[in-house]
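Input: a single structure, listed below in structure tokens.
Missing here: one protein chain of the complex. Every other protein chain is in place.
Right after this comes chain A.
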């Protein structure tokens, strides 16, 4: 399935918007979670790969989740994320995770279950990076497992169901009728 130019521009625009959200989230979550419990920080993680689910759900093309993950992370970095260039690595690993989910459905299935699976797999990438780069290996096994489980749940909900809800709302508002999501809904 060929990407249309408008798919790309929309993916870029949504990724830029998400990049801004991520940047704000970087600072916001730091204050509300980290100080209390490192494992609990996992619960907010899903927001950081919301673009992957959102864009993939709208344009429904192979590579959409990865593209959006990387581009949004690049903009998070460019807008001044405290994670610096590390944000780009986050985008890569989370994008690969989310893309793997859609690949399992041969890029044909975009139901709630698939969105949750893809979101959760993005969380696997996130947890790996956390373990190696952001001090995850300094904690006890319980904390690490807790972080992993919470991140998977967070990914399934915040990076799976939330973007699905947003895109469905946009679709209902008529903004997406020229995209794959609008076409598929129309043909059903």
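Heads up, the rule we're going with is that a residue touches a chain if its C-beta (ideal position, glycine included) is under 8 Å from a C-beta of that chain, and two chains touch if they have at least 3 such contacts; residues count from 1.
Everything below uses one rule, namely that contacts and distances are computed from a predicted model.
Going by its UniProt record, the hidden chain of the complex is named "Energy-coupling factor transport system ATP-binding protein" among "NADH-quinone oxidoreductase subunit K", "Acyl carrier protein", "Energy-coupling factor transport system ATP-binding protein" or "Carbohydrate ABC transporter permease". Only one of A:44, A:114 or A:176 touches the chain withheld from this view, namely A:176.
Listed for chain A, the residues touching the missing chain in the whole complex are 3-6, 8-17, 20-21, 26-27, 30-31, 34-35, 37-38, 67, 71, 75, 77-78, 80-89, 132-135, 138-140, 143, 166, 169-170, 172-178, 182-183, 186.
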